[in-house]
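Just one protein chain is left out here, and the rest sit where they should.
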Amino acid sequence: MLAAEDVSFGYDARPVLNGVSVSVPAGGLVGVLGPNGSGKTTLLKLLAGLLPPSRGRITLDGADIASVDRRTMARRVAVVPQETELAFDYSVLDIVLMGRYPHLRTFELEGPNDLDIARRTLAATGTTHLEQRTFRTLSGGEKQRVVIASALAQFETDVANPSDPHGPPDRDPSHTRVLLLDEPTSSLDLSFQLATAALVQTLNRTHATTVVVCTHDLNFAAGLCHDLVVLRDGRVIAAGPTETVLTPDTIGAVYDVEADVRRHPITGHLTVVPLARL
Amino acid sequence: MTVMNRRNTAFVASVLLAVSAALASGLASGPASGVASGQARPERIVSVVPALTETLFAIGAGDDVVGVGTFDTHPPEVATRPRVGGLLDPDMEQIFALRPDLVVFHGSQQDQIEQVTRAGIDTFTYVHGGVDDTLTVIRRLGARTDRQADAEQLAASIEDRLAALRTRLAGRDRPRVLLVFGREPGSLRNVYASGGTGFLHDMLEAAGGENVFAELPRESLPLTSEAILTAAPDVIVELTYDERMAASSQASEIAVWDRLSSVPAVRDRRVHLLLGNQFVQPGPRMADATEAIARALHPDAF
Partner (left out) sequence: MPDTTATLSDRRPATAGSLRRRVWAVQIGFGLLAVVTCVVAPLIGPTSISLSRVFDGTIPFAENVDAQIFFIARLPRAIAGALVGASLAAAGVVLQALLRNPLATPFTLGVSAGASLGAMLVITLGVPLTVLGSAAVPLASFAGALGALAIVYFLATMRRQGLSTLVLLLAGVTLNSLFSAIILFVQYLADPAQTLQSVRWVMGNLDVGSYRPILWGLAPIGLSFVAFARLPRALNLLTMGADSAATRGIDVLRTQRLAFLSASLATGAAVAVGGPIGFIGIIVPHLVRLLVGADHRLVLPASIGLGAAFLVICDVAARTLLSPMELPVGVITAMLGGPFFLWLLVRNR
């Protein structure tokens, strides 16, 4: 389980998060919602250990992540940022192999197992055919899948390498592996949005990956997430199962928008239609 | 002016300064010329050219000099005159304020020459070359300032002393000499030596030396250490502006040459360091400078 316990954070003197508590159960699929500037991305960075909370703590399976070394952390928690810009041109395979960094020692080169793992994550994200392309030539949706593959490569344990300090294959379900996605649909067209949702769902179900998605796309979250956390001005306004959180009242309280929320007859999940500004 | 502009301008200007003023390496040569508009004796002269300021004093026009350049050091009286800048940075306002009737400029100061000419003030422009050119400049400056007799006397005395030197040294072996006028301190990098033209070369020949790079028709040669090893000069004469260089510094600068131990000049301890700007500014003290070089080359002839 990944949890934020009464966490506060501010840039310089400006507070961004104020006493936020969130818990993401192993195997969970949690959406973090909120308007622009509500602190979604900051919360994600705190959960990933990129920023230290000024108050409270972040725990991974009960341990304060401040005391977890960064390589161990990287094998358990991976982040897919909103956009990835490369300063130099790497191949898709290079990018995915960069996910193997936390498993290699300083002068160690990627071995056959790392390559197998990279290939498996490419397959899992449907990007096998892109392996030899250069990253810069990919479309936005392709780039995102490759970065997800690279993030997944962080998790896998190198089975054949006895020197891997992580030891034998980590199948302990209590060891949460968390994928944190920041606004995964913001730069994608409709078709890629659907594909991303399907991919995240598959990863969550069949690869036992815990997922946290930050998004301002209510319908994307409604169709995907089991649970939602709704932020406004750095505070949690609502949290719980999607069905109970996603109500006209919550939406009104967070976005100042009157909305109609109903179950879609074909998809079967909740659908939000904004009606007017309150 | 922006930083970049200032930087570029100043860089270009400093290169110009280096090339044309310092080391006798102006590509343009030929006699200097005076603008002969009025031939009345000027009474208020400003000169920003060290060699010509010195010449003005030497031909008796010193009392008429009302402004001098930044780098002017000779004769000592120049210290009492207002400084109006140099090749790079003549202070035009101050020059006008001194109400000169003649301004002596470097040939490369085209803008300033035009400015002064437009104000109806006469200019005398100077471009240096060989020893003969220097003597011509002295005579022309004499003509321009209506001091022909003094100038003729000065030029003739220089000619006489150089001729006497040639006579004195006639028949002696002429050592092969490397004449160095610039070098990175403490190292043998960026060694600049005289090629086969210009007043340094002329002075060296008059002083009874044979320039090892006489074949190269340039005033200034940036040399590799290989070139020095290959040239294998019998004597190395190094000239420097710095008149007040400490004895210990002189010794250690001469010792820098020791690493080229196969060069006869080094082996035979015939590396000489001569201090003073008379060696690098062709003016009234040219005969003194030539005699000093001759003494270094032929110590037993004096």
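Things to note:
As written, the chains take the letters A and B, and residue 1 is the first residue of each chain.
In this text, a contact is a pair of C-beta atoms (placed from the backbone, for glycine too) under 8 Å apart; a residue touches a chain by one contact, two chains touch by 3 or more.
Remember, predicted model here, so these are calculated numbers, not experimental data.
Shown chains touched by the missing chain in the whole complex: A, B.
If you put the hidden chain back, the residue from A:79, A:199, A:230 or A:251 that touches it is A:79. Among B:122, B:205, B:253 or B:291, only B:253 touches the chain left out of the display. Where chain A meets the omitted chain, the residues involved are 45, 48-50, 70-71, 73-75, 77-79, 81, 84-91, 93-95, 98-99, 101-102, 104, 106-107, 109-112, 114-115, 131-134, 136-137, 154.
What chain B contributes to its contact with the hidden chain is residues 3, 6-7, 10-11, 14-15, 17-19, 21-23, 71, 88-89, 181-190, 192, 213, 216, 221-227, 229-232, 240-242, 245, 249, 252-253, 259-262, 267, 280.
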